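Every protein chain of the complex appears in place save one, which is left out.
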Amino acid sequence: MERTGYAPTTRTISTLAERSTRTRSLLDSIRDFLTQSPLNLVGVVLIAVFLFLVAFGSLLAPHDPVQPNVAVKLQPPSSTYWFGTDELGRDILSRVMSGAKYSLGVAFIILSIAVLVGTIVGLIAGYAGGIVDELLMRVTDLFLAFPALVLAMAIAATLGRTLENTVIALTVVYWPWYARLVRGQVLWLKEREFVEAARAIGASPLRILGRHILPNTLAVVIVQLTLDVGYAVLATSGLSFIGLGAQPPTPEWGTMIAGARTFFREAWWYITFPGLALTLTVLGFNLLGDGLRDFLDPRTRRR
Amino acid sequence: MDPRRPEDALGLLLAARTGRLTRRQILSRGLQLGLSTPAILALLAACQRGGETATPTTAPAGATPQAAQTPTAGRRESENREFVVLFFGGVPDLDPQSAYDNQASALFLACYEMLIKLKGESTFEYEPMLAREWSHNENFTEFTFKLPPNAVFHDGSPCDADAVKRSFTRFLKMGRGPVNVISRFVEDPDEQIQVVDPTTIKFVMAKPQPLFLAAMASEYGPLVVSPKAWDEHKTATDEFAHDWFSQNIVGTGPYKPVELLQQERFVFERFDQYHGERPFFDRIIARVVPEDATRRQLMETGEAHGCAYINPEDLLAMKQNPNLQVIEYDTTEVDWIRMNYALLNTKARQGFCYAWPYQEVIEKVLRGFARPINGPIADTVIGYDPSIPTYTTDLQKAKQLLTEAGIKEGDTFTYMYSSGDQTDAAMAQLFQANLAQIGIRLELQQVERAALLELAYGDTPPEQRPHFMSGGWWPDYNDSWNQIYPNYHSDSVGSKGSNAMFYRNPEVDRLMNQLKDAASEDEIRRLTGQIVKILTWDDPAAIFYAQIRKATVLQKDIRGFVPNPIYINSYNFWAMWREAL
Partner (left out) sequence: MIVHLIVRRLFFLVFVLLGLSLITFVLSHVVPRDPARIIAGPRASPEAVEKIRKEYGLDQPLWRQYVRYLSGLIHLDFGKSLTSRRPVSEDLARYLPATIELALYAMLFAVVVGIPLGVLSAVRRNSFLDLIGRTISILGLSIPSFWLALILQFFLFAQLGLLPDGQRLPVGVKEPPRVTGLFTVDALLAGNFGLFLLALKHLLMPSFVLGLAALAIVTRMVRSGMLEVLGQDYIRTARAKGLQPHVVILRHALKNALLPAVTVIGLQFGLLMGGAVLVEIIFSWPGIGRYTFQAIQNFDYNAVISVTLVIGAAYVLVNLLVDVIYVLLDPRIRVT
């Protein structure tokens, strides 16, 4: 099981990443990237906006996102409540703004842990080889064979419905992908001259891994990471939507959409805005990830 | 009606008619006058027909739900003889002597039969179902039921007195689900149930049991299943053929099963050998639609014809829809928030009672499909005592009591409710906001319905349970003991009943034991009142926040539907029909 959706492209990405950092300045690369396609720019802007909301959304929210005020329930968008109010009279704009922290922030946490665990497993498996590799990879494959959402649902249902447990569930789902990715890179890098050279002068395995191999796998991991943020956001909010993730009154977007279903007809704004926020966030990361891959992949670089 | 003082009843009746008195005032005055609850309720029903008790909001004039009484002749019947109802979830257990499930019993009323059923909207008058007539001796120790000679089961076997006895024997000996409904009265079916002749069956009691008929009309349990099917499908490991009955239906009802897909749909067809009057609909289909929004959409597009599971918000909107009738009715259901008896002292529980947002919940969340209640007994249930006061929100007082109870600002409490119910979530958040105002943190825990039930009715010690748990209950038949005992008697804690928060008050226990054997309505009311006062005020067991008013939504051409406060969310399929409009 060496092949996955993204295995074929990863190898070439890293050569290019190496080359681009070596031969051209980072700023040049960024400028090239942004001008290559307007979509890349759109992606970067979207991400910037939502990252800003993750950091400052709840501070800047015009109203309290959780305090009910039933006197103004289900108000349509107005100058006071730009996105209208929900069934308990809470400002939807404020809830969407504070929600970025939960939907997007949680996705970051999930992926950070997954990358950490996956990278460690991948490095060890790839570098050690032999029986260690075999063992670690079979365990990895075992987790890959798990139907992802079923596993996540089972974990969330078993441990209880909280956002923390969503993090655990989705981390378990995501780490094997990174383990395989990194291992593939390590296997390939291990045979490269600069690693051989380091080994020849007697560098310790830890040093070889840390100084020579790890930095060279990062590019691949980062591209993959960008592509996965979108998935992770969707998975987090999807779990919350079916009630297994964030709990009311947490203004997580999936939870808000679930709550809005009942009021679809009377209050279009209620279901619309959290859904839009979710779509735009994921769109931003998908545009960036897709653009990055396109930009870094030599096969598609020029005709 | 009390024959001794007709003038009192008349005065009340006039007051009710002219709207001078509210329903509750009438009940209260009537009880002061010494009238019995059934009498007052009958009075109310009589003068408010089509009024408060059952209101079709958009039904054309002259087509009130009482159409069941109109003779079949002369009505303009539609060609469409199919009736599609919507359910919110699957029905895993179709064994009527084991399932203790609201949706299951709605299905059973299409295909199985009790011996008697509640009459119309009444909770204490009966009419024939499987039995044609019935009688009892003066001191309520012998009950005789007369069966029709032509009753047969869907499998063709005759339903005679012997079959009925065997069916009840199975129910009582199998001991599943709702067995307590009848085992309270009949402990030994072999001795106590007697076959007099093929069409006569007699139930003999050890002591006077005035409530036996009420229990026999419950839709939970006393339904008659085919003993032939039982014999054919019992196995060495399953002597009651429960496995088979949980997936198959063989009853005497007007409809027989065609397709039973327990998580998807149930299709019934008219049973041609039905012993009673031929029903209008050829087919009854129950479809499982878990999504609130989809159920509403299916009703509005006309694809479904009846649904009892619509949330209050949608009901308000659907009342404006000229293609639908929303039939509202009072129930015997009281909803409450149980409080953990082991973790919260009396002062604390009293304090929390004052912190609940009563008015907001009833007006803004339940949208008027509820009204305030002063304890676990609804005003439709015998034993209701209107003299007990009702809580109103008073955060000042709440704070004071909580402080006296030793609770400090910043203390955190847990509140558990079941997922999938928007109203539950909204109420929880309002309570949370109220407590936040007095510096108390409430942590909401949403769990699957199954998990909530398992925790509530399992053996988890009270210390490991949340501080609050939302719930609700209605009696199996019109009886206050049946409502209170499983929930608040110390015999019913943990897995022994539904006393999920381990409420233990010796005085309540003592009064309840007396109530079980109460011989007169006066005594029932007196004892119930004393119990309710303790449960609500002296040593609160729960926050009793609303008596529920339900609504069933029907297409505008459906006639003959009569809701009943005990048969909540069920349909009288046998009397319903569709008018050609």
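A and B label the chains in the order they appear, each numbered from 1.
Definition applied: a contact is a pair of C-beta atoms (placed from the backbone, for glycine too) under 8 Å apart; a residue touches a chain by one contact, two chains touch by 3 or more.
Keep in mind the model is a prediction, meaning the values are calculated, not measured.
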Touch with the omitted chain, as defined above, among B:P178, B:P254, B:G351 or B:P565: B:P178
Touching the absent chain when the full complex is considered, from B:L109, B:V225 or B:V289: B:V289
Candidate in contact with the missing chain, chosen from A:Y81, A:Y127, A:Y178 or A:F241: A:F241
Missing-partner contacts on subunit B, residue numbers: 82, 84, 90, 92-93, 98-101, 175-180, 237, 243, 246-247, 262-265, 267, 283, 285, 287-291, 293-294, 297-298, 300-301, 303, 448-451, 453-454, 456-459, 486, 495-496, 498
Residues of subunit A in contact with the chain not shown: 1-5, 8-9, 36-39, 138-139, 141-142, 144-151, 153-155, 157-159, 230, 234, 237-238, 241-242, 254, 257, 261, 264-265, 271, 275, 278-280, 282-283, 286-287, 290, 294, 297, 299-300, 302-303
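By definition in this document, only the chains that are shown with their structure count from here on.
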Of all residues in subunit B, those that touch subunit A in their complex: 291-293, 311, 313-314, 317, 360, 364, 419-420, 422, 425-426, 428-430, 432-433, 436, 444-448
In the complex with subunit B, residue positions of subunit A that touch it: 66-68, 70, 73, 87-88, 157, 160-161, 243, 247-249, 259, 261-266
